[in-house]
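Only one protein chain is missing from this complex, and each of the others stays in its spot.
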Amino acid sequence: MVIRVLLLGSGYVTTHLATGLERLKKKLIEPYGIPLAKYKLPYGLEDIEVVGAYDVDDSKVGKTLYEIAREVMGGEYPVPEELKYVMVRRGVRRNSTDGLGIHAQGLDDVMGYEGCLEALLKEWIDLRPDVIVNVITTEHGEEYDDVATAMNRLKEGDVPATHVYAYVAALYAKARGGVAFINAIPTPVANNPGLLKIMEDSGVTVFGDDGATGATPLTADLLEHLTQRNRLIEFIVQFNIGGNTDFQALTREDRNQMKELTKTSMVKDITGYEVPTYIRPTGYLEPLGDKKYVAMHIEYLSFNGFRDSIYVNARINDSPALAGILCDLIRLGKISVERGWKGTVYEVNAFFMKRPGPRGSPNTAKIKAYYQLLNKFGLLPLHKVRTMV
Amino acid sequence: MVIRVLLLGSGYVTTHLATGLERLKKKLIEPYGIPLAKYKLPYGLEDIEVVGAYDVDDSKVGKTLYEIAREVMGGEYPVPEELKYVMVRRGVRRNSTDGLGIHAQGLDDVMGYEGCLEALLKEWIDLRPDVIVNVITTEHGEEYDDVATAMNRLKEGDVPATHVYAYVAALYAKARGGVAFINAIPTPVANNPGLLKIMEDSGVTVFGDDGATGATPLTADLLEHLTQRNRLIEFIVQFNIGGNTDFQALTREDRNQMKELTKTSMVKDITGYEVPTYIRPTGYLEPLGDKKYVAMHIEYLSFNGFRDSIYVNARINDSPALAGILCDLIRLGKISVERGWKGTVYEVNAFFMKRPGPRGSPNTAKIKAYYQLLNKFGLLPLHKVRTMV
Amino acid sequence: MVIRVLLLGSGYVTTHLATGLERLKKKLIEPYGIPLAKYKLPYGLEDIEVVGAYDVDDSKVGKTLYEIAREVMGGEYPVPEELKYVMVRRGVRRNSTDGLGIHAQGLDDVMGYEGCLEALLKEWIDLRPDVIVNVITTEHGEEYDDVATAMNRLKEGDVPATHVYAYVAALYAKARGGVAFINAIPTPVANNPGLLKIMEDSGVTVFGDDGATGATPLTADLLEHLTQRNRLIEFIVQFNIGGNTDFQALTREDRNQMKELTKTSMVKDITGYEVPTYIRPTGYLEPLGDKKYVAMHIEYLSFNGFRDSIYVNARINDSPALAGILCDLIRLGKISVERGWKGTVYEVNAFFMKRPGPRGSPNTAKIKAYYQLLNKFGLLPLHKVRTMV
Partner (left out) sequence: MVIRVLLLGSGYVTTHLATGLERLKKKLIEPYGIPLAKYKLPYGLEDIEVVGAYDVDDSKVGKTLYEIAREVMGGEYPVPEELKYVMVRRGVRRNSTDGLGIHAQGLDDVMGYEGCLEALLKEWIDLRPDVIVNVITTEHGEEYDDVATAMNRLKEGDVPATHVYAYVAALYAKARGGVAFINAIPTPVANNPGLLKIMEDSGVTVFGDDGATGATPLTADLLEHLTQRNRLIEFIVQFNIGGNTDFQALTREDRNQMKELTKTSMVKDITGYEVPTYIRPTGYLEPLGDKKYVAMHIEYLSFNGFRDSIYVNARINDSPALAGILCDLIRLGKISVERGWKGTVYEVNAFFMKRPGPRGSPNTAKIKAYYQLLNKFGLLPLHKVRTMV
């Protein structure tokens, strides 16, 4: 009962996921930050096995995850030995590294786009993943309204790296019979009708887009809290600054837009009216590292015309938070494939994603979505399961 | 279709409730801060009528609510003329004003405890309230485990003012056939088994205890948010300081205890484990007035052993928030009486109260309780009701 | 003993300055926010008289400051009648309104650049200002290294509006014998060697650049506080968002640069080392109005390698703060002219400006600069002056 997982992108998130899973198996840490850790699932956390990782950064390709983890986590961090057995393979680049100032080369650069598709598919058939997780750095990507448009773009290679991976996942699912593709970045996959249909028809289960960590789910729940009391939110401001590659990427206008779309649409979905909103990744400052700083300010009208103010400040480790929910998404992905759920699963996305697909789906408060998720999968708390036996 | 309301206590909350309701009737303000304003209820906000108010402060008794509102709200505030028709009557004092430094006299001081009970009952039979709302300043009060104990204490008058009012409400309900009693302060009524049974048997519908406004419901929802992600909360600190009579009262240790009990029990109910907690009304500083300052700090463990920090600061108008939810509680009280629901109604308390009765009931996240409340009363959003017609 | 003042720009700051001064004269308000109000100066606040105002916005030109104040301050604000006697005149536009989305026309549009210079000079000779205050919306502007460069650009009109005003001030000072020019915006004047020399040679006293209000002086003093304790500041983040025209203007990259230069140079001046810094006007959100939201976060190393964190959040009324210090700058300007101080006065700039001229001058903690200012002008507290008599 093993879940074989491929990780696209070998940065902070992959490092935390891979090290965290091994430390969990050795009981060195508790499963904090994994939402469903206290629920009974057919697969446990110890069943997850990372069988491959990809990147295009020349300073990473060819190294083991062990070497990368030692660099990322600092010298004193006890990196599990098991990570020595996963080497970072060369992945797809397209334009994904433009402006990031890194030396990068993709399979597409090395052997051309056609060759790259074939090579990847072949590798994946060898690696036999059950779940593919996309955590590459946020890149710009368009939505394709129908299969024909998507197919044209994919054929010509006029797509971002994420879409290439998604397409190869479709080819792989067809060849092998099903796979789960988890898109944890904003580049649209679950919200991409044309691409999603291709994947669905090929038997892929898709979760996406943009893993809901950091301040956005907190904001969602705060908005629900205020809305339940019928308070008029006069405005909401939310700043974010971090020092990891993702924040660096977001200083580029086109990538930033990907994030912003995600976040401002949420507000109206929950409140039911237009709220003047400024929510956006605001800047990059290297010494903040992976622990971002979030500042939020909300003013609202209460009863009898009185005005209240809320200020929230937080320091949040970005990548561990995402790695934690991936532990659940991977397991739910495997289960969904087994249940034959093709295309995307809104109940999963509604809780775990910032922009839950399919396109046009509403955002809801996460607290609400949580109970809908438990219901969809029929999950029971572990302590109740034990009592029932 | 009028709901006749008696208000016990004539301070900030009563002022905001009375002025706010009249301004709503005149369409001068929107119904912000009233949670169910967008739902279809058998009674509208315009149906609520304040028919009487009580206090023991000599500087208030005998004045109209209009005069009091002018003092409380400041000279520039447009106090509705209708408040001229409600005069503040002398109520019950017991020890409720000890240490507050005000000149106060209750009916019990004037005519003895027995006479006071009779006089009140007679007045209420004349005033014919449907709903009685207790918003006197927080006072110390004990829980009576059974009817006999309660009855003994009530007979002897060895009870706080709140319990006297609750008892007269029982006598009134018996005489007249039902009434709703809303206890918006921490002194235990809905959590008071002996007293509650007496009221239930007399036909009183009781909501209580301690109206859930300010930072406590926000904290509850934050805790649920963290718990859903299985983050280990290492500690929670929450300071509160204000400049109204309630904060002044809470500088007295016995009154403060009433609040603290309420708040710390909530944390474990939601998280499921013991969290080191410091939550408490912290101080009194006059110029803050009714707009309290709340500071909160939480640290928790996320995935892979990483630690995040959250800081929340807020300025919240205390009394308007409470007045806003009273607009719903009054209507739900009237409806509950009509449906014959005697004793207390957990689904109402779970959303609206900080310490939901009956005693031993769990606190839940307010966001969850909200949907249970809608369900209990079969409420539908107004815009959906309109569509259905 | 009157100080005749011309105001360039007729927005929030001009409105607050003009209404505040009149309300002070009528003793309707206390002189809060005026740093030297408690010191003995040869000129009192009641001596300041606004004799003219300029703008290029078609919706303002031709109106009185009274009309503008009514629009800016809202209907309930008691605008002093005296403002009816100051009409907004048409000023210089150049590129100062590009991208702001307003209908604007300058004298330079109407009568050509040459004509504009002559017309302005003539008007000023009629109006006889002692002090000219520049508070137009932040515009992009370059520094001219020497007089020749400055003169060339000024002759051709290839300069921002601010520089045109500064040049006309020079012509006016020559004709009339001295004037003070206070540049309260970031466009370089006191830090503009070529332009400053021209002004100095013509007898202008210049204060500038960029009035030190809001979070920047607070940050300066916090940095001094940390530096005095030899704590190693690991980074400093400071976000600013507001809803006034200045924030709107700052969403344009070229204008934003003007502000950023000002702010980041300050950090090294005070700490003595390079601190990773993100300080910048971050966004524009209309409902915040003139009351900006500032969020700041600093981490530093303390003794024995331990790390502390500070978070500052604030809501600050931008324009009143600037108007308040202008009340002093105007008086110090008049005094400096009388003392024959031509060119710029560092001691004034060091306390009152974000980027104190002349170019190359260090920023210091404001708390320190304050005492240097008192010393430079030989100022004594009023209560001591009274005692001495």
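In this document, chain identifiers A, B and C correspond to the written order of the chains, with residue numbering beginning at 1 in each.
Everything that follows uses one rule, which is that contacts are C-beta pairs under 8 Å (C-beta built on N, C-alpha and C of every residue); 3 or more make two chains touch, one makes a residue touch a chain.
Since we're looking at a predicted model, the values are computed, not measured.
Residue in contact with the omitted chain (choice from B:G44, B:G157 or B:G283): B:G283. Listed residues C:S59, C:N95 or C:N230: the one in touch with the omitted chain is C:N230. Shown as candidates are C:T162, C:T205, C:N317 or C:N363; the residue that touches the absent chain is C:N317. Contact with the chain not shown here comes from a single listed residue; of C:L218, C:V237, C:M266 or C:I330, that residue is C:L218. Although one chain is hidden here, its contacts on chain B can still be listed: residues 234-235, 237, 239, 241, 276-278, 280, 282-288, 293, 295, 297, 309, 311, 313, 315.
By the touch criterion stated above, the residues of chain C touching the omitted chain are 16, 19-20, 23, 29-38, 217-218, 221-222, 224-225, 228-232, 300-317, 320-321, 323-325, 327, 365-368, 370-371.
Quick note on the criterion: only the chains that are shown with their structure count from here on.
Homomeric contact chain A/chain C is classed as same-residue, with over half of its interface positions used by both copies.
For chain B, the chain with the farthest CA centroid is C. Centre-to-centre separation of chain B and chain C, using mean CA positions: 51 Å. Centroids of chain A and chain C (each the mean of its C-alpha atoms) stand 47 Å apart. Residue positions of chain B touching 2 or more other chains: 309, 311, 313.
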